[in-house]
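Note that one protein chain of the assembly has been removed; the remaining protein chains are unaltered in position.
On to chain A.
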Amino acid sequence: MAPLIEVHDLRFRYPLAKAPILDGLSLVIGEGERVAILAPNAAGKTTLARWLAGHLPDGALKAESGFVAMEGRNWSEWDVAERAAAIQFVGQVPSQQLSGCAFTVYEEIAFGPCNLALPEAEVRRRVDEAMVVCNLAHLANRDPFTLSGGEQQRLSIAAALAMHPRVLVLDEPTSNLDPESRDDLIAQIDKLPGGLTIIVLEVALRPSLALANRFLLLDGGRIVADGTAGEVLNDPRCIEALGMTSIAAAMAGLRDAGAWPGDKALPLTLAEARASLGVQHARG
């Protein structure tokens, strides 16, 4: 898989902070990958997300060393329009993702493509397409600020998709949502076009398991584990930092009671647990 985004030995410290939040972090993400970067709170997820999305460096916020590049070009070499068409970022707080310049959902999604000065027909095509993908067509004429948190987050993703980016960076996209909205959003993200590179930064294991096929653990300002869900989520460092999935925790209880082999990896999802136990899922 060809490398798309490369982070080279990135060391970054906020002004007045004693220690760097990112400390020699290196990472390569390939085109079309679905990557979950897991980390506990205050480990630098949002900072890394902003670097990956090209929002940093910004003014006085500069790296002490290293850089982030897309297709071999440092972000500082990209102009605003070029970068916006290549990568999109969706943050944690839904209402903060709105442009503040659109009176309807339709206009909010069209805001970015209009800024790129695309032909009107192309703007309409992109907006319609994004509304279908994110299930927003019935809300097209609503005021974005009156939507629920889940709907606003779907709107943010639709607005990002309308830019036709190659990479979508999602910083804890479900953290401010109720369980129903969270499951709904995960299902929507899961349906996004296959060629799109998705980077999800999460503290919660459940959404990451549903969205990614490559998992990285961010700890102490560096990537300390990189692999499949089974490799990373059963890693003691990951368990120490994030805890276990509820299924793995239950199976660990069985293991401690002697009902599960101690040398066998713990299942992470219900489907894996069923398969490991040889239980058939009753349907209908």
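The rule is short, and it goes like this: a contact is a pair of C-beta atoms (placed from the backbone, for glycine too) under 8 Å apart; a residue touches a chain by one contact, two chains touch by 3 or more; residues count from 1.
Note that contacts and distances are computed from a predicted model.
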Chain not displayed: protein name in its UniProt record ("Fumarate reductase iron-sulfur subunit", "NADH-quinone oxidoreductase subunit F", "Energy-coupling factor transport system permease protein" or "Fe-S metabolism protein SufE"): "Energy-coupling factor transport system permease protein"
Option from A:N115, A:N135 or A:S276 whose C-beta touches the chain left out: A:N115
Option from A:R34, A:H55, A:R154 or A:R182 whose C-beta touches the chain left out: A:H55
Residues belonging to chain A that touch the chain removed from view: 50, 53, 55, 79-81, 84-85, 88-89, 91, 93, 95-104, 106-107, 110-120, 123-124, 140-143, 145, 159-160, 163
